[in-house]
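Okay, here's the structure, questions in a sec.
Excluded from the complex is one protein chain; the other protein chains are retained at their positions.
So that you can tell them apart, the chains are marked A, B and C in the order they are listed, and the count of residues begins at 1 in each.
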Amino acid sequence: MAEIVSLAEGVAELVNDGDTVALEGFTHLIPFAAGHEIIRQQRRDLELVRMTPDVVYDQLIGMGCARRLVFSWGGNPGVGSLHRFRDAVERGWPTPLEIEEHSHAGMANRYVAGASGLPFAVLRGYTGTDLPKHTDTIRPIACPFTGEVLTAVPALNPDVTVVHAQRADRAGNVQMWGITGVQKEAVLAARRSLVTVEEIVDSLDPMPNQVVLPTWAVNAVALVPGGSHPSYAQGYSVRDNAFYQTWDAISRDRDAFATWMRQHVLDVRDGGEPGRERRMTGETA
Amino acid sequence: MAEIVSLAEGVAELVNDGDTVALEGFTHLIPFAAGHEIIRQQRRDLELVRMTPDVVYDQLIGMGCARRLVFSWGGNPGVGSLHRFRDAVERGWPTPLEIEEHSHAGMANRYVAGASGLPFAVLRGYTGTDLPKHTDTIRPIACPFTGEVLTAVPALNPDVTVVHAQRADRAGNVQMWGITGVQKEAVLAARRSLVTVEEIVDSLDPMPNQVVLPTWAVNAVALVPGGSHPSYAQGYSVRDNAFYQTWDAISRDRDAFATWMRQHVLDVRDGGEPGRERRMTGETA
Amino acid sequence: MSQNWTSDEMMTVAAARQLRDGTACFVGIGLPSTAANLARATHAPRLVLIYESGCLGAKPDRLPLSIGDGILADTADAVVSVPEVFNYWLQPGNVDVGFLGGAQVDRYGNINTTAIGGDYANPKVRLPGAGGAPEIAASCREVIVVMRQSPRTFVERVDFVTSFGYGSGPGDREQLGLRGAGPQVVISDLGVLRPDPSTRELVLTHLHPGATVEQARAATGWALTVADDLRTNEPPSEAELTVLRALKAASAAP
Partner (left out) sequence: MSQNWTSDEMMTVAAARQLRDGTACFVGIGLPSTAANLARATHAPRLVLIYESGCLGAKPDRLPLSIGDGILADTADAVVSVPEVFNYWLQPGNVDVGFLGGAQVDRYGNINTTAIGGDYANPKVRLPGAGGAPEIAASCREVIVVMRQSPRTFVERVDFVTSFGYGSGPGDREQLGLRGAGPQVVISDLGVLRPDPSTRELVLTHLHPGATVEQARAATGWALTVADDLRTNEPPSEAELTVLRALKAASAAP
């Protein structure tokens, strides 16, 4: 059964140095506040896993939390490059970043295999591309019935997965809706899981296209309203597209980045309290 | 885009002698009316595929429509045996029935592979059982990363899948909710598909736990209120548990079975018209 | 002293008592569902019921009459597809207890629900088959078997292994790489059997009140070993009987 905790407690209990960590959310419901708490608690040597690293991993990478990145699309969506990611890959700053690169289809299936308790998944993927030359976790596999050769990728089983959801009830059952991406698979594939939510309510009214994670499948739930900003939580907030554009300039420059992170992440003492992430929004607008 | 047709037209156009046919629906939403129309149109040599053959396949088998059955649990749920199925397997009446027997997990994954355009699926299944001795479509497969040996089953790609759903809109988009079983996979795995529905409406209001099949993924939709009786359609009807119990006596005896089928299926001329299946209910109660 | 309960009620109550509060239980229809719902209504209010129709955390207030009863979907924490319930919930070992019945169980806890007599192609009796059982037996952390005891049902060797118990004895599960612990307890209308830790053979550890070792031996198709510390189960309590009968009455009503 999931424990209701503060964000700081959740990260302290569940995220360790050297862990393989997945923060998932496909454009929608990206757990930014949890990423910031990981930065504040100065985790190091993380293997970060995520289909679309997005700004949240640009921040973790730029702050030196990561030694390795497993991903399939490392850009600032709708804007361009992730400059901290590029600085790490191209120039090893602040530390070298090892990468393991897949396609979306491959990453999604790796989570599916992880959630399914299987060591690998099979797909029609990567065929003819240069990815298998550089990524050892892409291998051929033959169908035992037809002989046809397909592609295998190994399961992803993060030490901890962190996601953001709209709601939980007091028993710790989690509910999300709208674009729910690969979050169910990422949580079920993980050894431990932390969910930040917009609201904790008495009971979860059913919603169309909902994904419900029963409390016994989650380790901890933390109340963090606005915890997905500058991403969004459908029904609660809209995506702060202006912030994504602003990030381009902030992140191009190492000093500007460091200053921004100090002001908006490191020096925020009351991490996890309601309203914190919303204040950050105002300041950057 | 799905065509709106009568049940008789849909079966005439989409189901041919010799086809591999899947009528799916896990206890809920079993497409009985469509099964009856297949019987009335005297289809022969069908390879019937279904996780739980249920009474609907007992009827198709007893009426001599099937030459082969691919399945994972062939009982009358909550009651006992399927006597027409047993008569065909144990005594070859009315014709011998070849069987291909799997587990639920295996069948579900075979549909998943079929829906995914893959030739096979991988699972932890059948291990230590006698099933692989008798079923050639269960084979070992080794993980290309760990060497661990798992089980492979081939994809199911029926020539035609038939399901029952609560609603469609006039464009042919299909909506079902409640227990939706393996229907999405069975429809997407098939070359052709027919959906019978309780209602055709102007627009599909979202429902919790809905499965929506877009019109361009379905061949034909037929309006058949009560088309899942004696199974049920959540929000429209309840399961006719008494009928399942009654079926035990009817189906034990070849003559009683033939008489019942004549009265309630063959001699029903207006197949597919609203109300037909409901009348049948009354008569058996 | 006359009993005010039947041996089926005793069997159901004994099965319910095996379920610990807060665990997740994969439930088949019939006696397993009755026992699981009895447990939830008595000592295990937070027992998580998982039905193979895709209902996770169902909380029916009457006994469902089929595995896909609408009341399961209506009261579930989540309703998922059938592929998902097997792939994401059962297969990775997320379910603590699997509840299985069958037509035959053997000395090593293997179960047959496929065919009896003759050979596979021409069986004397064709049974429904596997359903979810092979993977429940393989992947649940432990398995509880519930079956009425007779020489035809408790056999030396099952005619067909539908669900793997301990195979031919020690080491077989481990060699096959099965993750779950296998059948930890077999509950019949006469008593309770458990696998011997070293031989894996099912041994009589408990009798229900009123049943005797002789009855149990006569109802077993192999030379039944009786545990040194054979015990007698508590009879059904008034509370257990009241709840069980209310559950049954509520479901018979419609």
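What we mean here is this: contacts are C-beta pairs under 8 Å (C-beta built on N, C-alpha and C of every residue); 3 or more make two chains touch, one makes a residue touch a chain.
Everything numeric in this text was worked out from a predicted model, so none of it was measured.
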Inset, instruction - In the full assembly, spell out which visible chains the left-out chain is touching. - result: A, B
Legend entry - Options A:59, A:103 or A:251, residue touching the unrepresented chain: A:103
Legend entry - Touch with the omitted chain, as defined above, among A:42, A:95 or A:127: A:127
Legend entry - Absent-chain contact - pick from B:4, B:142, B:201 or B:217: B:217
Legend entry - Residues of chain A in contact with the chain not shown: 26-28, 51-52, 71-75, 77-78, 81-82, 85-86, 89-90, 101-105, 108-109, 111-112, 123-131, 133-134, 148-149, 178-182, 184-185, 209, 211, 232, 234, 238-239, 241, 244
Legend entry - Where the unshown chain meets chain B, residue by residue: 1, 115-118, 173, 184-185, 188, 212-217
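Please note the rule applied: only the chains that are shown with their structure count from here on.
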Inset, instruction - Provide the C-alpha centroid distance between chain B and chain C, rounded to the nearest whole angstrom. - result: 28
Legend entry - Euclidean distance of C-alpha centroids - chain A vs chain C, Å: 41
Inset, instruction - Could you list the positions in chain A whose residues touch two or more of the other chains? - result: 117-118
Inset, instruction - Identify all positions of chain C at which a residue touches two or more other chains, and write them in rising order. - result: 87, 91, 139
